[in-house]
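Below: one structure, written as structure tokens.
A single protein chain has been removed from this complex, and every other one stays in its place.
Chain naming follows the written order as A, B and C, and within any one chain the residues start at number 1.
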Amino acid sequence: MAGREANAETRARFPIPTPFGAFMTRIPVTILGATGVVGQRFVRRLADHPLFEIRHLAASERSTGKRYQAACAWRLGGDPYGNLGNRVLVAGHPDTAFAPIVFSALDTEPAKVLEPAFAKAGALVFSNASAFRMAEDVPLLIPEVNPDHLGLLTVQRTKRGWKGGIVCNPNCTGTMLALALAPLHKAFGVEAVFMASLQAVSGAGYPGVPSLDILGNVVPFIRNEEPKVEEELPKLLGAFRKDAIQPAAFGISALCHRVPVIEGHTEAVSVRLKGNPSPDAVREAFATWKPEPRLPSSPEAIIRLHAEEDRPQPRLDVDADGGLSIHIGRIRPCPLLGIKFTLLGHNTERGAAAASLLNAELAVAEGLL
Amino acid sequence: MAGREANAETRARFPIPTPFGAFMTRIPVTILGATGVVGQRFVRRLADHPLFEIRHLAASERSTGKRYQAACAWRLGGDPYGNLGNRVLVAGHPDTAFAPIVFSALDTEPAKVLEPAFAKAGALVFSNASAFRMAEDVPLLIPEVNPDHLGLLTVQRTKRGWKGGIVCNPNCTGTMLALALAPLHKAFGVEAVFMASLQAVSGAGYPGVPSLDILGNVVPFIRNEEPKVEEELPKLLGAFRKDAIQPAAFGISALCHRVPVIEGHTEAVSVRLKGNPSPDAVREAFATWKPEPRLPSSPEAIIRLHAEEDRPQPRLDVDADGGLSIHIGRIRPCPLLGIKFTLLGHNTERGAAAASLLNAELAVAEGLL
Amino acid sequence: MAGREANAETRARFPIPTPFGAFMTRIPVTILGATGVVGQRFVRRLADHPLFEIRHLAASERSTGKRYQAACAWRLGGDPYGNLGNRVLVAGHPDTAFAPIVFSALDTEPAKVLEPAFAKAGALVFSNASAFRMAEDVPLLIPEVNPDHLGLLTVQRTKRGWKGGIVCNPNCTGTMLALALAPLHKAFGVEAVFMASLQAVSGAGYPGVPSLDILGNVVPFIRNEEPKVEEELPKLLGAFRKDAIQPAAFGISALCHRVPVIEGHTEAVSVRLKGNPSPDAVREAFATWKPEPRLPSSPEAIIRLHAEEDRPQPRLDVDADGGLSIHIGRIRPCPLLGIKFTLLGHNTERGAAAASLLNAELAVAEGLL
Partner (left out) sequence: MAGREANAETRARFPIPTPFGAFMTRIPVTILGATGVVGQRFVRRLADHPLFEIRHLAASERSTGKRYQAACAWRLGGDPYGNLGNRVLVAGHPDTAFAPIVFSALDTEPAKVLEPAFAKAGALVFSNASAFRMAEDVPLLIPEVNPDHLGLLTVQRTKRGWKGGIVCNPNCTGTMLALALAPLHKAFGVEAVFMASLQAVSGAGYPGVPSLDILGNVVPFIRNEEPKVEEELPKLLGAFRKDAIQPAAFGISALCHRVPVIEGHTEAVSVRLKGNPSPDAVREAFATWKPEPRLPSSPEAIIRLHAEEDRPQPRLDVDADGGLSIHIGRIRPCPLLGIKFTLLGHNTERGAAAASLLNAELAVAEGLL
């Protein structure tokens, strides 16, 4: 399906209230941190997006003023540089790079400074950084899981005096887990979660994990990963009550490992659910989950269930649906908690770039722009 | 330390009651399944052992009559074929391959037939196969964990009318886990165990896992592995009462994965212990554990504790102590069960060949031959 | 572009003389060896092909009578089993599996018997097997390299009394090399070729290379690979004179290695060319090569030239153009032979399944059916 018609068709299916009038068919956006692994995925996803159009590619001082193709080692397949290789990189400040929507692939430290600057200047910042995820007035958003949390934005704007705002997506590992737990929490209620991960090297960015560390090896430690998952999950599955998120009240333990896989985090999950449902009942809850609303980038199915005893596997499954669905297999009884299963998701798409993008699509659909 | 003096010194340190009189300085042994991955490790370990001497190398019909070096694709470093490359392989039957001690690296199906045949003929069979592990009159033995279980042998001999007998070592994954849980069970009492494994390809033998399945990938399934661990652990940590093993009464859940690692199973372990001890108390229990008796092949330390936040790692640590110690690191609080840690062990040594060998050394030390 | 319209469009662009009349819009084909790695690629490529329609999936006795999805471990992405999972496998004999076109993914030994049987029965067999490649009356065909060699088919039919015939594609490693040498041979004349390969594990089929052999390793030997390349290249670039191929008269040496790569053979090539052209002249010869005829599966460009100093690389480049183009980079002076460069191609597509398919498309275009 060629891009142009696809866009027309998508716009027909998703009539959105654009505040930019008749002249502007797509909303201009800025990408902060455009040269990194996640930034590149933003560029590729936005190169032909029905709602958004790249206005600014922003990068750190070292790269400002260079052309994108000169400053960026493109690591993805497809058209290199999203056909924006000649675009000149600008500094990541509101006065040089403002757009009504900003996608942030920044590291934590610059995110702490730059994201508020853009929000104050009136931009809606969709951030993949961890800087503001646990702030109590910042939505930690997954459209399929907690779309109502977007309501926090009003609280945030009031409290901080911002015209714009910051919306975060969770850590990649937590994103897949939240997507898997959401239908179970809705159908049964989650009481306890055990999760051991086998994470891809792309999660550490580029250059990231040295090959001397990971070839033929396992590293049983990823800095800050376990606390992130353990903190973010209760907020993600929490309830939006009045002006705040009331975290879900389940116990959770994460044990995180790096493995020699390029793309795709595998998670071994064990859960205790209210009423102790059977594997068949759990499978049914996954199969029948149809979260609303559908967004332009939503995959056909959010959850792909695998019947083969040895699937999902990252190399074979992670690229299905453009990396936007999650994969679940081996649903079976757990002698300890009741149910265990294998979970797989694309860490730099579903867990990063596409996660921010879906959040922006939700915000547009909700008329927040 | 050259082999000959080492043997003399070891014999001095481990005076053993040999039933073979003054003429015989080492006990003759047979290796069943000598050409496989575990069989080769038996050969290498026994090539210069202070107590044992290889009498017969036995293999399947296809290889019988060939020289060892012609029938076996040697996969290990060191002197190939344990300097027995010219030895002619014999059929794995008591009339062609009898020795008072038999090490079995057979697959399950042949083990079901051949191990009883040798036991009936009077041999003590030390088996790495799973065929008889859960038989109630067969010791599932780890010298450091449950040396008293060897007492089952009397029950077995009486019940089955055998002069010899069968002693099993557990599944490789369960062996490391039992070694890690033993000091905790003794110091505190284990109440619940969660274990997610990242297992090396050598565990599947040779040719074993196809490279097309595992390069840059994770396979979240190993046939029969999870039930083996879940069944064997309670028996391993159980108490020998009268004439039977009373299994330990803790819940256990195993989630097993194959990863692209050559040697060394990594296990992410979470445990609930009586009294909810602190990580420091758990570390102390590991550090002060000195199981008896010391055997000729016992490593200096059974448990190697790692202080670095990203250790143990299979490629860096698995070969320490000839693969005979286990490695524990990242002892930390678990929000769900109380304590979590990383465990690593050498699956084809500590988890297979050396496991059977230590069992045989224990049997000799206990005068069972 | 949906399959149906694509087919209509392709048929318009490629009007072919079909001998099957108005009722039949696509030519029925049989796939021999449908369950293997190459067989699966045939199935996927033919599942929606404009000229061909799968009539029979044939397999060895062990699988005959089973459904395709039961007998085949599908190793590819995309719709598993090419949507033919329910098709019942038939025996690979002309009386159970005849079709006017037969694609053979057989091993050498069965190919020696079955391919002639189908040819005698009137089928045109397009074979990926090595059994008949060097037979003097069998075309060793690459449409872009030596389309006139198809003329050997008349010789073959006369000599063997067959109504059908056998057309072979070369060994995967030789295919890429021939595609790279063809424009150089045409523009300058090849005098000597040195080729060291770094070959993917998929080239050995499934289960193929054990992971214990290749993880973190290099195996400097692939059985029969070096002689195949050294024999086939002169025939491939030879001239069809009267009724025979006169081999090209250059020296060639191949040094073949297996590396831990899933898909894509890399080849380090050094050539001596007549007139000792400069790297720029060689680049020009690659860039301007436009072989005829264009076929339905022909990629946009046969040769993709890479300017980056560290490309092509198998993981980043091999899937471009559906694996049908070859990749060339690092064209530079060779102190010994004059020119050296890096070559990459998709071994199971361009080097196997798609190679046979292109040959069949050429035969149809030439009216040989």
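Note that contacts are C-beta pairs under 8 Å (C-beta built on N, C-alpha and C of every residue); 3 or more make two chains touch, one makes a residue touch a chain.
Predicted model, so just to flag it, every value in this text is computed and none were measured.
Trainee: Sort through A:V38, A:V201 or A:L344 and give me the one touching the missing partner chain.
Mentor: Residue touching the chain left out of view: A:V201.
Trainee: Of A:G77, A:P210 or A:P227, which sits in contact with the chain we cannot see?
Mentor: Reading the full complex, the residue touching the unseen chain is A:P210.
Trainee: Quickly run down the residues of chain B that touch the omitted chain.
Mentor: 1, 75, 77, 215-216, 262, 315-316, 319-320
Trainee: Could I get the residues of chain A that touch the absent chain, sorted low to high?
Mentor: Touch with the absent chain occurs at residues 37, 75, 201-202, 206-216, 260-262.
Trainee: List the residues of chain C that touch the chain left out of this view.
Mentor: Counting over the whole complex, chain C touches the hidden chain at residues 192-194, 196, 198, 215-221, 230, 251-253, 255, 257, 259-262, 266, 268, 270, 309-316, 329-330, 334-337, 340, 342.
The rule is short, and it goes like this: only the chains that are shown with their structure count from here on.
Trainee: Nearest whole angstrom, what separates the Cα centre of chain A from the Cα centre of chain B?
Mentor: Once rounded, the distance between the two centres reads 44 Å.
Trainee: Where the centres are mean C-alpha positions, what is the separation of chain A from chain C, in Å?
Mentor: Going by mean C-alpha positions, chain A sits 41 Å from chain C.
Trainee: Compute the distance, rounded to whole Å, between the mean C-alpha positions of chain B and chain C.
Mentor: 49
Trainee: Mark out which residues of chain C touch at least two other chains, giving numbers and ranges.
Mentor: In chain C, the residues touching two or more other chains are 75, 215-216, 262.
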